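Every protein chain but one is kept in place in this view of the complex.
Then we have subunit A:
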């Protein structure tokens, strides 16, 4: 089982290396374990996360691609769809069987046709357009709705933190 998963991950890694989407880099943290990847995601332009480079960890199950990987940001994040421990809550990462929130149609959930690239792209679009209805982080969702300015400030602080820039002008 792990054999086919390994081959597929290798193929995806190759594809992501040869044709990387802009601002996205992903690959195994360590060649010894192909089932744990690190991804760097650049915050989409024109949004409050613009310019930041957010590291995230992807952990693949051994029956990948039948089951989705788990994704967790390893930097501090403040976003309606990201739990405070960094776990990402988007429908593409949910297996068709389980439905933690209880309201997603299976059409937008995981299928083996999806790939790391597609996951990362939808995370980018999630960063750009939070879905404040699935409240993985209720505080963030509330602030996003009610106090956008404050939200942007926090986002900017996080962006600077990921870049290692701490100067306040």
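Worth a mention:
Everything below uses one rule, namely that a contact is a pair of C-beta atoms (placed from the backbone, for glycine too) under 8 Å apart; a residue touches a chain by one contact, two chains touch by 3 or more; residues count from 1.
Just so we're on the same page, contacts and distances are computed from a predicted model.
UniProt records the chain missing from this view under the protein name "E3 ubiquitin-protein ligase AMFR", selected from "E3 ubiquitin-protein ligase AMFR", "Ras-related protein Rab-8A", "Geranylgeranyl transferase type-2 subunit beta" or "Molybdopterin synthase sulfur carrier subunit".
Those residues of subunit A that touch the chain absent from the view are 2-4, 6-8, 10-14, 17-23, 25, 27, 30-35, 38, 40, 42, 44, 51-53, 62-63, 65-66, 95-97, 99, 101-108, 111-113, 121-122, 124-125, 128-129, 131, 133-134, 159-160, 163-165, 169.
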